[in-house]
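Here the complex is missing one protein chain, while the rest keep their positions.
For reference, chains read A and B in written order, and residue numbers begin at 1 within each chain.
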Amino acid sequence: MIHWLEKHMPKLVLTPSFAGVLVFVYGFIGWTAWVSFTKSKLLPKYDLVGTIQYDRLFASPRWETAFENMFIFGGLFIAIAMVLGLLLAILLDQKIRTEGFIRTIYLYPMALSLIVTGTAWKWILNPGLGLQATVQGWGFESFTFDWLVNPDKAIYAVTLAGVWQASGFVMALFLAGLRSVDQEIIKAAQVDGIPTWRIYTSIIMPSMAPIFMSAFIVLAHLAIKSFDLVIALTGGGPGYATDLPATYMYTMAFSRGNVGQAASSAMIMMVVVFAIVVPYLYSELRSKNHG
Amino acid sequence: MKHFMSIAAVAAMTVMAAQTAKAEPQAEVLHWWTSGGEAKSVAVLQQEFASRGGVWTDMPVAGGGGDAAMTALRARVLSGNAPTAVQLKGPSIQEWYEEGVLADISAVAEANGWEDVLPANIAGHMKCEGSWCAAPVNVHRIDWIWANADVLAKNGIAMPATWDEFNAAADKLAAAGITPLAHGGQAWQDATVFEAVALGIGGPEFFQKAFVELDMATLKSSTMVAVFDQMRKMRGYVDADFSGRDWNLATAMVMNGEAAFQIMGDWAKGEFLAAGKRPGIDFLCASTPGEGFLYNVDSFAMFAVDGADKQAGQALLAELIVGQNFQKTFNLNKGSIPARTDVALDDFDPCAHASAQDMAASNYGGSLLPSYAHGMALRGAQAGAITDVVTAHFNSDMSSADAVEMLANAVANSL
Partner (left out) sequence: MDKTYNSSMKTAQTVILRIGLYVILSVFALYFLMPLFVMVTTSLKHLDEIRSGSLIALPRDITFDAWQIAWSQACTGIKCEGLSPYFWNSVSLAIPAVLLSTFIGALNGYVIAQWRFKGADIIFALMLFGCFIPFQVVLLPMAKLLGIMGLAGSIQGLIFVHVVYGIGFTTLFFRNYYVSISQELTKAAKIDGAGFFRIFWSIFLPLSLPIIVVTVIWQFTQIWNDFLFGVSFSQAGTQPVTVALNNIVNSTTGVKAYNVDMAAAIIAALPTLLVYILAGKYFIRGLTAGSVKG
């Protein structure tokens, strides 16, 4: 018995977590899938009615906007935060005397929830109150910065605040990566007279490949859950120009009593996440096991 | 004497025992009145409740005009742990009733003669299939237009009585470099202006058909095109930075004289008063051009709960909410008027008096209508579908004809 226990201990330890994930992630996804085929209104109902919720979803101009925004926002957010984080990490890795101080400044936004900073961002980005008014006040009358109130550009304003929150964290990841690259190899390269930019592109960056994965996972997680961000900053506006699938789903389920419609939007969103994340995870995990 | 004392003691003990047996009234109250005057107003109710021996557990959840509270409510109901009383309003009361989770408070309503003191329209919202299921707190009027008295006087403008007059006044103000309309570009504020315009241009019958009965022909009518045309004009009267602005910042623009008008429910009055402005002198209030009265009635619904103490709490709470005293104190604080029509309005300001008179008149004339923008006329899915179109039109250069077509489609798709 004890022997059996000892032998199977690793599996036994993992079982509760795995069971939890099965129920609370995959079970709930299954539940959502079921509800998306019903006419649930205020509370979930379980009588199947076919694909009517999906038909309506695809006929909705608002969903179309939200769906497009997911790609615009998600793509830009991940790319910019990644590039900016890497850039800041490289700059900060140049033996800066006040590194600890500057690093904390870059990192602190991650500590704040956007419920907290939303109002401040709203003021800063508002042309009449914030940056535009201030710069114009300095005498640059022609300066305009009206992303937040321009329906075609508001999603970029949301991205700006999102990047503000996450890029410091990405910077920390990359900084850690830079610090763990073997210094001997770099020194040897320097002795050989290889230019600094080449050292970065052909020695340091490739060795940090796993960090790109960690950064991607963290950023993708934040992008998908960007909900507070939109609610606090624009409330989905102007109009519904900055609606995202997460806010669309929330609005349908909780302020409009249309749980069925919300479930169908959740399913589409999850399919997209699945299509992007799974191949990525798969290739990363594979290469790591064989690497 | 000694004898008398002991009788008194026995009597007192009997009363106490009876009270314990009756169970102490208990109530957990889910609401979203969390700040300033609103919170103080709810506290009045809590004090009355406590003075009648009740134990009040406060469950405030603010945000999104009740969205967050509704999220919490769904979770609570699904987990079989519904709060005793919940701030609910309009058709969502009946929606929850259909889920079979509301309690019947007809006994309290009949004992206190609610039928006689509430306007019929408002009483209708409080009933589920004939029995009473909610208690009304107040009546907010939505179709108000607020103005800066100085700005109007300086520019020789009177409060507009028609939309043409409003447009003429707005053009004049714009030429003088004043923002004609202070507005915050949030979907619900766009919808607020929209319904005021719709009522003014289309009239009460049109409003009833379009936004209460969802009559397709009316939704697609040329009158609706005219309503969207006026909305396009309104868009030209707001400043460039209106997007996402909170309503109270828009009110501040009127106070400061940066803007002349604001169309907003009567909670805007609280903002003027808090800044020390006087009605009729510093700021003016009037109904928006046109006939009719759009109401937004806050109310509390009682959820079906177990336990004599909680049920006693529900009965007591319902009685107090519709009671004269609470109706008066609460509405003095909140800027609205009492839902019951027999409360003396001596302490109320002129705007509230105007509101009460108009309500009585329009109740009599059949133009007392529920606000669609504030969730009184339609269920969430339909109201939301209309708001999506209104705000999309207002924030783009969509033509009125396209907007009307989109409106009909959106409504059809939401049923």
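Criterion: contacts are C-beta pairs under 8 Å (C-beta built on N, C-alpha and C of every residue); 3 or more make two chains touch, one makes a residue touch a chain.
Computed from a predicted structure; not experimentally measured.
When the missing chain is restored to the complex, the residue among A:52, A:120 or A:203 that touches it is A:120. Which of A:107, A:186 or A:199 touches the hidden chain is settled by the complete complex: it is A:107.
Touch with the chain that is not drawn comes from one residue among A:175, A:205 or A:229, which is A:175.
One chain is missing from the display, and on chain A it is touched by residues 6, 9-11, 13-14, 17-18, 20-22, 24-29, 31-32, 43-44, 88, 91-92, 94, 96, 100, 102-113, 115-117, 119-121, 123-124, 129-130, 133-134, 164, 168, 172-173, 175-177, 179-180, 209-211, 213-214, 217, 220-221, 224-225, 227-228, 245-246, 249-250, 253, 259, 262, 266, 269-270, 273-274, 277-278, 281-282, 284-285, 288-289, 291. As for the chain not pictured, it touches chain B at residues 28, 31-40, 42-43, 46, 56-66, 68, 71-72, 74-76, 78-81, 83, 246, 248, 252, 256, 265, 267, 270-271, 274-275, 334-335.
Here, only the chains that are shown with their structure count from here on.
Separating the CA-averaged centres of chain A and chain B is a span of 38 Å.
By the touch criterion stated above, chain B contacts chain A in their complex at residues 64, 66-67, 70-71, 74, 77-78, 92, 95-96, 98-99, 185-187, 239-245, 379-381, 383-384, 388, 391-392, 394-396, 406, 409-410, 413-414. If you check the complex, the residues on chain A that touch chain B are 41-44, 56, 59-62, 122, 126-129, 146, 148-151, 154, 231, 233-241, 250-258, 261.
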